[in-house]
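Here it is: the structure, laid out below.
One protein chain omitted, others in place.
When the chains are written out, they are named A and B in that same order, and each has its own residue count from 1.
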Amino acid sequence: MRTSAHLRIGDQPWVKWSLITLALSLVTLLLLVPLFAIFAQAFSGGLESYIANVTDRFTLHAIGLTLFVAALTVPINLVFGVFLAWLVTRFEFPGRKLLITLIDIPFAVSPVVAGLLYLLLYGSNGWIGSRLMDHDIQLMFSWPGILMVTVFVTCPFVARELIPLMQQQGKEEEEAGVTLGASGWQLFRRITLPNIQWALIYGVVLTNARAVGEFGAVSVVSGNIRGETNTLPLHVELLYQDYNVVGAFASSSLLAGIALLTLFVKSFVEWRQARQRHALNEEEI
Amino acid sequence: MSIRVENVSKRFGKFQALEPLSLEIPDGQLVGLLGPSGSGKTTLLRIIAGLESADTGRILFHGDDVTRVHVRDRRVGFVFQHYALFRHMTVAENIAFGLEVMPKVQRPNAKEIKKRVHDLLEMVQLGQLANRYPAQLSGGQKQRVALARALAMQPQVLLLDEPFGALDAKVRKDLRRWLRNLHDELHFTSVFVTHDQEEALELSDQVVVMSAGKIEQVDTPQTLYAQPDSRFVLGFLGHINVLQGDVNQGRLSQGDAWITLNGHPNAKAVECYFRPHEVKLQTQPSPTAHLPLKVSAVSLIGAEVRVELEADGWSSPEPWEVGISHAEYNAWQPMRGDRCYAVPEVGHLFSSDKTEPELIQWSQAQQSPVVGARSSVVSLFASA
Partner (left out) sequence: MSLAITSAISLNPSKRVLPGFALSLGISLLFISLILLLPITGLLLQTAGMSWNEYWSVISDPRVVASYKVTLWAAAWASAFNGVVGLLLAWVLVRYEFPGKRIVDALMDLPFALPTAVAGITLSALFAENGWYGSILAEAGIKVAFTPLGIIVAMSFTSLPFVVRTVQPVLEDLAVEDEEAAISMGGSDLTVFRRVIFPSLWPALLTGIALSFTRSLGEFGAVIFIAGNMPYVSEITSLMIFIRLQEFDYAAASAIASVVLLASLILLFLINIWQAFYLRRIHGR
């Protein structure tokens, strides 16, 4: 990409290689070793004990609940993210900037505070929760509560991926579509969606990764009932506190696997987008 | 289809993009909206298309009020400045799009669509590129795809936003000619936006000159050039040379410079504009004009030699420019610092209270006999 013909600082071999060595050592210490440690610990009791840990009744239940919550969270935030991105990138209206800032709140708020917010409102003493109790509906300390806080914590991801991309692509293609007579659904389906599909996939993967891994907010509203309201990260905590370190890491390895998959999808999507940008640049020449 | 714009205005926040304005575009004409950036020409075009809504006024197509008709239903062909081709569709898919999104009842069958796309591709001479993607096309090719896509709907109105703005000079000329032919062949009404005066004058049946959200003048290219009716239009259509001064006893003067204005009442702050081809250069002043100048630069490129001059003994807001033929140049051989006199044949006089100019002509008879005197350089000037 970069032609070495340019005069740039830090290109003398000794500077370059000492900086690279330092950076790689840090990456190894800070990221690679911890990643490796998860799997090393998980398999420290051998493959059989790993399988036994992963297929434990409570672990399986935790996996099921976690996947169930993620499977509901992703479509909810996907729909919301697409509508919000369409709104703020395709229209000018007062309050648009505020809306973009508001959507960042879940990123800035401590997950424990997020959980508390929901507990206060929907808990049995809460303003809404107490009314629901009258109808025997309990949201907190059961899966709907876990779902609600997970939606809260992950709601910015899809929108945050789409907004910069859609802003950069502009609305001319959609306008061209309208002059050619396309309806709203035709516009989205045939013009917008093909242009944003990779960012959308990445947004979904991020949402999923965070939904599966959320700990703080979920631990406030779950009640940690083993085999009932225990998600996989909470299960990891329980096992760890029970001094079942190998079990905790076995469950962790599943979550780490999802994280690695997320990184892979991200790299792939970025590679696709770079190729698209490359094509666009050629277009301008 | 004729287009009528009635009292249309538009404001973006604090910025008045269009003052209330009206315009009549007869059926079958090719009309250019000409103006500098920020003059409101693109806004007007987008309002006609329905891509922008006007704050006041109405748009009529063929006498029908379409002001509140959505752009989707206006059935205009619109060509975007940066083409706005669908980047993930091939050339053929781009052109077919408008046909494919039609409601089922109106939509031609697949075979018919294929044939129409094929015909359009032939028309824009891109038959062999049907399966390419926009990123693989040159600017001129993209522009033609954009046109074909807009024409697929057989619109009666074709609107083009800076259609040749992003293309290089050669391609631009070819496409211009091609668009003119296409227009003559298919008889739709076309409106295009440009900031290039040459393009507007060459291509249009009528030119609409705009500035600061207002229409300055609407005329055929010939009339527009011969009788520009405001300082702005005059200035926008090319370089102008200016003499600013006061009129006293039939003479407009400032410093050492003056021109005769027989019978003109005394007035302060009067400006007279001369275009480069309306002025001759002589070694002597004439009885009707005394405009001493000093050569500051000479540009030889082009059909004419362009001489840039500084006011000598008076002041001008900008340097003067006068075009002389290469023959005149070879005879005179002007150098930097050479002194000479400008003798105007035609001037556009603006009094301070009027926006419209008064056309002043100095007849040959009135001109100095010196012109006729066979002093070496001048004779060539006079005969040119």
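In this text, a residue touches a chain if its C-beta (ideal position, glycine included) is under 8 Å from a C-beta of that chain, and two chains touch if they have at least 3 such contacts.
Not measured: the values here are computed from a predicted model.
By the touch rule given at the top, the unshown chain touches A, B in the complete complex. In the full complex, chain A contacts the hidden chain through residues 6-12, 15-16, 19-20, 22-24, 26-27, 30-35, 37-38, 41, 79-80, 83-84, 86-87, 90-91, 93, 99, 101-113, 116-121, 123, 125-127, 151-152, 155, 171, 174-175, 178, 183-184, 187-188, 206, 209, 212-216, 219-220, 232-234, 236-237, 240, 245, 248-249, 252, 255-256, 258-260, 262-264, 266-267. For chain B, the residues touching the chain absent from view are 50-53, 62, 64-66, 68-73.
Operating definition for what follows: only the chains that are shown with their structure count from here on.
Considering their complex, residues 172-173, 175-183, 186, 190-191, 194-195, 279-280, 282-283 of chain A touch chain B. Remark: chain B residues 49, 51, 71-78, 80, 82, 84-88, 97-98, 101-102, 133-135, 137, 149-150, 152-153 touch chain A in the complex.
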